[in-house]
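I'd like to ask you about the structure that follows.
The other protein chains are all here in position, but one chain of the complex has been omitted.
Every chain is named by a letter (A and B) in the order it is written, and numbering of its residues begins at 1.
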Amino acid sequence: MRTKPERQAAWLMVLPVVLVVAFSGVVPLMTVVNYSVQDILDVDTRFFVGFDWYRDALRDVRLHEALWRQLVFSFTALAIELPLGILVARCLPRQGRAASLLLVLCAIPLLVPLNVVGTIWQIFARGDIGMLGAAINGLGIDYNYTREPLHAWMTLVAMDVWHWTSLVVLLGFAGLSSIPPAYYQAADLDGAGRWQVFRHVELPHLRAVLLIAVLLRLMDSLMIYTEPFVLTGGGPGNTTTFLSQHLATIAVGQFDLGPAAAFSVIYFLLILLLCWLFHTLVVAGAERDDA
Amino acid sequence: MRSPGLASRLVVAGYSLYLLLPLYWLLAMALKSNRDIVSRLEWIPSSPTLANFAEIFSNPVWLDGFVNSLAYVAINTALSVAVALPAAYAFSRYRFLGDKHLFFWLLTNRMSPPAVFLLPFFQLYSALGLFDTPWAVALAHCLFTVPLAVWILEGFMSGIPRDIDDMARVDGHSLPSFFFRIFLPALRGGIGVTVFFCFMFSWVELLLARTLTGSEAKPIVVVMTRTVSASGLDWGVLAAAGVLTVLPGVVVVWFVRKHLVRGFALGRV
Partner (left out) sequence: MAWTLPTALFFSAIALVLLVLGVAQRHWPTVARRGFLPLATTRGDRFFISLLTAALIHLGWLAVTDLPVPGASALALFAGAVIMAKG
């Protein structure tokens, strides 16, 4: 592979993007940092308070609980979606009309507006009017996701799996399609079993897309807001209140600018750290593949 | 290539059922009257009716909601692709000062939680007089659609050999002429996939769309949540609106289905 020529004038081509993203990303972020060190009563009455809001936020029990719930939820969802997505991707037919129909079907949940995802699962899972809820109650199990925290959790996870597993399926399918048939033939000649084919032929080819799948799913899952908001409203009690909803409650519900901003900065740093770690892994993996 | 066995077929059938059942239930609800929904549970609507859809199409609030949503999604998609094209070209063809860091910085914007930007967006767009216009939502959504567009387009462009650029230069094409006459047509599939993803992220987002609009530019997703709280839950109309919001996505995915797998093969979404 030839190396790319160096040309500083390329900055001119990147400039529009930098300006747009600076306007919609950097300016707001700097504003958040400014808010986070002040007590803001109204636009003209502001006091510098240093790191007080950060200290409060970092020691806020409700934030710890929300963070803990968030991590449990994100890792549970990932632990189901990744293996399931790869399993389905392996089982999909590779070519033909059926393959493209199934792929379109898989893509549909990704294109449903986030609040409609919540609505769909609301009317699907309710005990009185929902197919799922009625069916479970019909089995003699007293299922009610608006009253039982455990049921609420299971419903949320089922919803997230419904919503996002397809992303892993599509990524995995694309990764599997890139494996030359010769690899499979060679494995057949060696008398490799299904598991060995998966382990030694498919998995190495899937590593790159899998890292991306983990990155995207983890990041998107950490910012989940709308779906639980519609489905459970964070309840029963606070048992399904995750980070973004906790933040939105402080920011828009109570309009506490300073504390909300301090929390935002902490939240952003957490995301930045994870994003950097995974990006480094992805880039390192890609460079090893090139070499 | 081995043909899928029975176990594979069962897995695919089971997963398809899992995807389809909630969607089927949404459609079934949309075709029932609210009285039927509340009074008895029917797996298949016994007296299907289009009254819920008629209600939506006759009510200007719903229609305006649709128009508003499509307006900001269209502005956002056009803007994202327009600014991302030259940037992606620069990233895929040249090295320049800070290119890798710039690329990573763009990526972090795609990953940031919208809730973090809620307050400043609200203040910023209010101050600029853009609050409650499609422009506010379109610009706010640029936060994740622009990095996404750069990311996807860069992947597709890197798949186009650089020899094409060199040959065009030898043939006497200037950079703009090469870009529009030769490069963009070769990139059609990539642009299609980019449009698909910009559309997708802008269309499904609720938090920013709700915070940045008032009564004038209220998008369809917000009309839905507000109707729920206001009118004491008309499940049938809600389900019908849900069905209508799913349709544009289905149309878009159908148009790009051939390029979709390649888009995912780059692992950039």
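Just so it is clear, a contact is a pair of C-beta atoms (placed from the backbone, for glycine too) under 8 Å apart; a residue touches a chain by one contact, two chains touch by 3 or more.
Worth saying up front: this structure is predicted, and the values here are computed from it rather than measured.
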Partner chains on view for the chain not depicted: A, B
Selected residue (touches chain absent from view) among A:Y35, A:F73 or A:F278: A:Y35
Sole residue of A:L12, A:A98, A:L203 or A:L273 that reaches the chain not shown, by the stated touch rule: A:L273
Missing-chain contacts mapped onto subunit B: 97-98, 101, 120
Contacts of subunit A with the absent chain, listed as residue ranges: 27, 30-31, 33-35, 37-38, 40, 46, 48, 50-51, 54-55, 58-59, 266, 269, 272-273, 276, 280, 284
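In this text, only the chains that are shown with their structure count from here on.
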Mean-CA-position distance for subunit B and subunit A (Å): 16
Contact set on subunit B toward subunit A in their complex: 1-2, 4, 7-9, 11-12, 15-16, 18-23, 25-26, 29, 37-38, 41, 43, 79, 82-84, 86-87, 89-91, 93-97, 99, 102, 104, 106-109, 111-121, 123-124, 139-140, 142-143, 146-147, 150, 162, 200, 203-207, 211, 220-221, 224-225, 235, 238-239, 242, 245-246, 248-250, 252-254, 257-258, 260-269
Contacting residues of subunit A [partner subunit B, same complex]: 2-11, 13-14, 16-18, 20-21, 23-25, 27-29, 31-32, 35, 84, 87-88, 90-94, 100, 102-116, 119-121, 123-124, 128-132, 134, 162, 165-167, 169-171, 173-175, 177-178, 181, 184, 208-209, 212-213, 216, 219, 222-223, 225-226, 230, 243-244, 247-248, 251-252, 257, 260-261, 264, 267-268, 271-272, 275-276, 279
